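Before I ask anything, let me first share the structure, which is written out below as structure tokens.
Yeah, one chain of the complex is gone here, protein chain that is, but the others are all in their spots.
Per-chain numbering from 1; labels A and B assigned in written order.
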């Protein structure tokens, strides 16, 4: 199906998408004018607006067949009220209940018409989008068609599959990370290209090496020598790296950065086989600087408080002292972190409990979220821009983000003051739109 | 191309680990983020709308680009700035971003149900989580454990980021009272109650929920004897649970037959809570006894439901014979069916009989008929 649903600024339609164009459209949306417009015109506009968001990928005829005028709603019951009154009180008097002195809290209206597009929320592609597994309903649809989605453990290739209550759907975590993660930067794209080229070269080399299996025995000696060479160069490189890192770490001048990068490149050249080893050296730079920064911020927080308590005359001195202290601890921590990253034994005796905790967390974090240029998204993974403005999970889904699986618990319902169907439109749009579909014109 | 919006990204790489809910830490910029074109002098042709959009994204919209861990970051609502913004859509006041279960609460539910063998109903009342949700959580956590054991890839950084952006219900710490996640006693609105009915009742007669249900389903009013036997509408819930004969009455004949609408006390998911409140009203002093009695009631209801489930399961097991031939690639499952006058019907075309039907046109390719699977067996 061709995607006609672009996020154009001129039309200003709101879509099921996380793009910044859509965000801007959402921000500047104003409900359509009603004055000097016929009722038909109002309904037409409302329908067009609502359908651009709700199930834009569904043909109009298909949606009309899905539409149901029956709207599911629930009333949360208060058991105390049920116990107090068997119903005779509310029906007493002239049928409208006995008037009591204190009136109970005013009952909120049930926004029925906001549920007009509830049947579309059953669709698999929409549910994937609602579970925050894809950045747009179109992308969710593509995931389904490309076979990255299972329903109840079986591959489901129909985006229009209507989920039944209790269905468990699961998306390939890699796709989810791709859909929700920040895209690669230019630098990362280059790295990926290089990685690919290297892999190809290796494959070619291996292909060439295969026919020469007979000559392998003769070459064994030379390979052994090569191994020794590799070890030597590695050792040299590591010592070089240590000298680089032993110097001031928090502020890296440009030249140092270059050196470091050159070092990483060479290490990669040596350890060309395993991508995992380069991962560690790569992430060192970015993650560790953050670690120290965060630690400093943590340390800096309590310092001014103490200053206020003791003497207000010399706060600057104390702060300076605290700062120097944090610098010291930062140095210690940096050493430990380097050691850990390089696979050496870490001497944790010098670190305080808190620092040790920080170190441990940083290392686990590095294991969970490594730099890996073979991935299609920017690594270490961080959420894409403007994701947070669209991040909500409706109650009719129960989602486990770790495995990118979700259960469709029940159909969305309306309750007093709340409608569970996520919609950017208020009742000024949803009511005429519902009215449009109530009347059968087909 | 317009100049890229260059605000600093919250790197949720490390910070969330270090300070889970404090926003005091200054976000540090990603080093790789600064590389994009800063010195490009050529200005791409832009429409007015695009210019306006990027102007907005650079000023007001810049705050929406990255999130602050532990806070929602939705479009600001022009009407109220002070409260925490839970409305992702500023024009829709009827939709709010409701909280999700935190990781700890999810694991707590799993341990209580699976490890401590508590019943779903009891856990639901303790933690204020719907019973369906509890069942789903147990399934999902189990699946996660299996995938971890199998070494399948997980989306851990993604999960952490989502839990930072979306409001979550935390697990109460020791000594704290657990905040309820959601209302657990939701009464679905029955379609029969949609009608507006004028039903005159003498003022001297007490007209209860039981009577209202009968009116809605067009059933004759209760006889006096039976009415007097019902002290409170929640008695009917007991009858339904015990499958007392006549607890669920039918009205209408043939295809029109339908159940008489029961009062809300019998249709809510936790009818025992009404009984507990009744106890509380009747005996305000005996707190411990009330709690004990409620526990007993839950246990009894669980017992009954469990035995019913087991019976159904056993019946299903009995009706299907598993045969596993040696050396073959497949297993076979034999299900018992019945070919008789009752199942085939008078003309032999009833759908209750086994097999595809003869002499009935196949409607499966008609317009408007669903051609894709409608259910997937788990």
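The definition used in the following text is that a contact is a pair of C-beta atoms (placed from the backbone, for glycine too) under 8 Å apart; a residue touches a chain by one contact, two chains touch by 3 or more.
Heads up, the rule we're going with is that contacts and distances are computed from a predicted model.
Taking the options "Trafficking protein particle complex subunit", "N-terminal acetyltransferase B complex subunit MDM20 homolog", "Ribosomal protein S16" or "Exosome complex component RRP40" in turn, only "Ribosomal protein S16" matches the UniProt protein name of the chain that is not displayed. Note that the undisplayed chain, when the full complex is considered, contacts A, B. When the full complex is taken into account, the listed residue touching the unshown chain is B:355, out of B:175, B:200, B:220 or B:355.
Of the listed residues B:287, B:333 or B:375, the one in contact with the hidden chain in the full complex is B:333.
Listed by residue number, the positions of chain B touching the unshown chain are 143, 321-325, 329-339, 353-356, 358-359, 378. In the full complex, chain A touches the hidden chain at residues 152-154, 168.
Rule of thumb we're sticking to: only the chains that are shown with their structure count from here on.
Centroids of chain A and chain B (each the mean of its C-alpha atoms) stand 23 Å apart. Every residue of chain A that touches chain B in the complex is listed here, in rising order: 9-10, 20-21, 23-24, 26-27, 29, 31, 65, 70, 72-80, 82-84, 86-88, 91-93, 95, 111, 114, 132, 151-154, 156, 158, 160-162, 164-168, 170, 173-174, 176-177, 180-182, 185-188, 285-287, 289-291, 293-295, 297-298, 301, 358, 361-362, 364-365, 368-369, 378, 380-383, 385-395, 398-407, 409-410, 413, 415, 417-427.
In the complex of the two chains, the chain B residues touching chain A come out as 5, 9-15, 17-19, 24-26, 28, 30-33, 35-36, 47, 49-50, 53, 56-57, 60-61, 64-67, 72-75, 88-98, 100-101, 106, 130, 132-133, 136-137, 139-141, 143-144, 147, 152-159, 161-163, 165-166, 182-183, 185-189, 191, 201, 203, 206-212, 232-234, 263-265, 268, 270, 273-278, 280-281, 368, 372-378.
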